[in-house]
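Of the protein chains in this complex, all but one are displayed in their positions.
Just so it is clear, A, B and C label the chains in written order, and each chain counts residues from 1 on its own.
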Amino acid sequence: MNAIKDSVHDWITLSPVAADLLDTPAFQRLRHIKQLSTVRLVYPSASHTRFEHSLGVYHLASEALSHLRVDGERADHVRAAALLHDVGHGPYGHQTEEIIMRRAGRHHDEIGGVIEDTGIADTLRDHDLSPSRVAKLVRGEGELGQLVSGELDVDRMDYLVRDAHHTGVPYGSIDHGRLVRSLGYRDGELVLAAGNVRTAESLLLARGLMNGIVYRHHVSRIAGSMLERAAESLLDRENDVGIEQFARMADHDLLVALGEHVPDLGGRIERRDLYKRAVWAGLSDTPAHLLGLEHEDERAAERDIADRAGVDESEVIVDVPRRPSMKESNARVVVDGVVQRLEEASGLVGAIRAAQRDGWRLGVFAPESEREAVASAAVDVLGLPDRVRR
Amino acid sequence: MNAIKDSVHDWITLSPVAADLLDTPAFQRLRHIKQLSTVRLVYPSASHTRFEHSLGVYHLASEALSHLRVDGERADHVRAAALLHDVGHGPYGHQTEEIIMRRAGRHHDEIGGVIEDTGIADTLRDHDLSPSRVAKLVRGEGELGQLVSGELDVDRMDYLVRDAHHTGVPYGSIDHGRLVRSLGYRDGELVLAAGNVRTAESLLLARGLMNGIVYRHHVSRIAGSMLERAAESLLDRENDVGIEQFARMADHDLLVALGEHVPDLGGRIERRDLYKRAVWAGLSDTPAHLLGLEHEDERAAERDIADRAGVDESEVIVDVPRRPSMKESNARVVVDGVVQRLEEASGLVGAIRAAQRDGWRLGVFAPESEREAVASAAVDVLGLPDRVRR
Amino acid sequence: MNAIKDSVHDWITLSPVAADLLDTPAFQRLRHIKQLSTVRLVYPSASHTRFEHSLGVYHLASEALSHLRVDGERADHVRAAALLHDVGHGPYGHQTEEIIMRRAGRHHDEIGGVIEDTGIADTLRDHDLSPSRVAKLVRGEGELGQLVSGELDVDRMDYLVRDAHHTGVPYGSIDHGRLVRSLGYRDGELVLAAGNVRTAESLLLARGLMNGIVYRHHVSRIAGSMLERAAESLLDRENDVGIEQFARMADHDLLVALGEHVPDLGGRIERRDLYKRAVWAGLSDTPAHLLGLEHEDERAAERDIADRAGVDESEVIVDVPRRPSMKESNARVVVDGVVQRLEEASGLVGAIRAAQRDGWRLGVFAPESEREAVASAAVDVLGLPDRVRR
Partner (left out) sequence: MNAIKDSVHDWITLSPVAADLLDTPAFQRLRHIKQLSTVRLVYPSASHTRFEHSLGVYHLASEALSHLRVDGERADHVRAAALLHDVGHGPYGHQTEEIIMRRAGRHHDEIGGVIEDTGIADTLRDHDLSPSRVAKLVRGEGELGQLVSGELDVDRMDYLVRDAHHTGVPYGSIDHGRLVRSLGYRDGELVLAAGNVRTAESLLLARGLMNGIVYRHHVSRIAGSMLERAAESLLDRENDVGIEQFARMADHDLLVALGEHVPDLGGRIERRDLYKRAVWAGLSDTPAHLLGLEHEDERAAERDIADRAGVDESEVIVDVPRRPSMKESNARVVVDGVVQRLEEASGLVGAIRAAQRDGWRLGVFAPESEREAVASAAVDVLGLPDRVRR
């Protein structure tokens, strides 16, 4: 029985090519990359990995293709792309993606190189599949690519329900069965059939609530930004960890390397002995120029704050998230026979966007003992009002 | 072991007074009143009853009281009110409440008379509880009454998760564990502790989505309005069903009485051989005067339409729902130390309200064979644009 | 979208013939027959019906057929049989089947007459399906009939998980996904593939535990036997309820008829004001001749006991269940390439059978106030040892 038991979708049947892809070291590596990186420091049950998530995305892609009556080699390519869509992730997933982007110039969606280097491409060719076509689908290109990466992709359907199952927070539990049954194409674009404005809204709402309650929980953000700083230190030091080696690490490799080479931050992350919020500022309290801050300027600001506060540079973290985006607002739904963007069809989109903006926070983090000094210095250096001190 | 197994909250421990109240015929009657009346014609698994819902509300009230550190006879009264809050319902619950209101002048929340007449009051007195105090709590009066009936009451926490469990539609799955842990009082008003704007919004969103997808599904509305008309016919005929007797019926009593005395509509409901939508009109297509229509005027309009369409009066149903209200928008949440109404604290409230308005529909229903004739007549009689015909 | 949301299997896709069968009055009637009759007096959430169970069996049959690679009209017949397998049930399902057997000579599996009389057969013929072939499949005849009724049938797979979901008792939660994937045929017999002895045992264990904890709970047995006596009274009285009319009743019809014509027992069932155990005797305490007692002898014994105890005949119920059988012990499993009956392959079967025998009880039930008198009389009349009195 070539099937795998999954706690979310029950049994997942594997095609021969999927079974072979599963056995490649590059895919097995996903067993060692947690889906939600530092979120499990808040929701301890959330230790699930990108391995089972990838299986889930493969499963939902199979279901969607079957409802869309796509089969043959077109379906094989999509299923392979669904399975492989995360093999380009570095250790701790999204947490290290900007580091890899800055230093290797590569986004995790760019899996072309990875699948060639790791031999996955050979496995694909053995089954008469084209590696470059699979890579394009992972980038969301083409009609069928929208299923893998787009506003209505099966990736987000899986992660929302899976993260809900593992965190215990119910809000991600969308009706993926209805979603995959309602997909269709109009003029080459993936759309939801008539009668599904509410279904589309539910995707948006689920992500909106999960963002606030789970994905952007401040404790997870603190741990995540500590991990980023530690990883940069590791790469900056004179030791033999190059960016390509770094990008192929799994979570455990990075955790051990940090413990060895950046012991203070590494140990704190491992023991959950985290920095605290010195400053926590909403959008209206944040001067506009801070929003576009380059990475180097952010680092420079940290050094200024550390100087002024009389603490070590490593004891100040400035974390300025991007402005929130809601990709789902472009999802297309058929309303009265006409395709509309969700944003046009639903008054909720604007409100969710506003709520996401309301929830946006610039954070400055520091060890508990240095919190007050860092807060004062940060308010001065960043030009923030005094009320943002915690 | 005085505990009952519930599929939603697992084991529910009963206090001695709760155990005695359970044994009264008036409470046992709730076993025979389905929680979602005609919704199960759309979602067949939704056959749960007000009996287990009442147990669930009792359970959540116990949990909330324990977190609020309320005990002794104050807690006993609240728990009794939570358990009994639905004993005033007529057959098919909300579906007959307006009939009972019009003919007996009594809302289902007015349980004072019912509990005296049925002997429940004696059981309460046997345990040194005051029936009138329990009745007041059911009406939401007083500080603790807000727990039983109010913007943050445990009634809605239970029905949302229970309806989600039984319909299979996930959107009602709110985090009731967090809600009951976050309740508190400020100046005599029930509030959610700081950090819970998202939690409060989730209540609103859950109800918003469940309204659209479950509670106001058009098939359930059609069956519900057929049931209402049939019940009115039953009461209007010269037979011995008086309004007080009617109000004490259980679902099965009414279904059999309809089958006997109003066989056409009764049989159709039982066999799910339902009328269809002849007209389906949004708010912007509906002339303002129709919104405030009295019951008698609605009936007169039906007769006019039937006349004009040349069909029997019983073959036309005009269903004009009230404008949607979102009670949860008044829920109080502590934000930065200050109590705010959710409406002030969250930009979502306005959008949800708009979405509810968008989803509002006036319906005219008729047998499939008469649909076209009825649609034409309805458009004329009600002054609707032609595009609302189905 | 021709699909129905189910709280157990999520979305169930309907074929055109299934959709038409669903709309027949005889199938819609199953909405009004609870799956577990009186069990909900113990587990209040268990109000699910044979309607959704039938949909579930249809769904699992579809899955099994797809894994077995059976399609075309053979599959259509099996799916129709799966959907229709319960249309022959009387009101309250198994609770009235012996009454119908004794008076109409018909088992609920004999659906041939029912589907002709109710027009279901015409719907089948409209889709080029043979009613008699469907009826044979429901009786478990033929190779594919084993899927519908047999040791490894999809009927029991659905009811175990569904009853677990609705009662909240976890023990029925078998791995139906693995079961339907492991089915195969050997020499015309349905078997489980190699490696599935544990899987087969799990079916047996699930039913064993559910029997003890749910299906044969003494409170449900008491209510059930009260219902049987009341139904016999109804049929015995000089009123116009004939056995054929009785057999086509739904739960609510029977409950109302009992309330009208057998008000004492009917009212007690409705209000859950149940008889209690006067005698509760295990197998070793029960004289052998009682085990084969004919229905008439059982009634005669009740009259004797009532006489001796000086109570009304209707206040004594003697309930002698059949010896427990474990049909699953004949399930066939491939072990080391050879087909074995589960009984041969697993040492558990004997033990489960022994445990079922251990749990067997003869009961004599009476109103609380008459319990002692009835117990004494029953011990005398039935020749039981004194220790079986409660």
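The working rule: a contact is a pair of C-beta atoms (placed from the backbone, for glycine too) under 8 Å apart; a residue touches a chain by one contact, two chains touch by 3 or more.
Note that this is a predicted model, so its numbers are computed, not measured.
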Contact partner of the left-out chain, one of A:K5, A:R125 or A:H295: A:K5
Candidates C:L21, C:V134, C:V169 or C:A306 - the one touching the absent chain: C:V169
Listed residues A:N2, A:S45 or A:N330, member touching the removed chain: A:S45
Where the missing chain touches subunit A, by residue: 4-8, 10, 23, 25, 28-29, 31-32, 34, 40-41, 43-49, 51-52, 55, 165-169, 250-253, 255-256, 270-273
Missing-partner contacts on subunit C, residue numbers: 169-171, 173-175, 198-199, 201-202, 205, 209, 212-213, 346-348, 350-352, 354-355, 358-359
Absent-chain interface as seen on subunit B, which is shown: 1, 3, 5, 10-11, 13, 177-178, 181-182, 193
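We adopt the following convention: only the chains that are shown with their structure count from here on.
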Most central chain, judged by mean C-alpha position against the global CA mean: B
Centre distance in Å when subunit A and subunit B are each reduced to the mean of their C-alpha atoms: 40
Between subunit C and subunit A, distance of the C-alpha-averaged centres to the nearest whole Å: 50
Distance from subunit C to subunit B - Cα centre to Cα centre, in angstrom: 34
Where subunit C touches two or more other chains, by residue: 5, 10
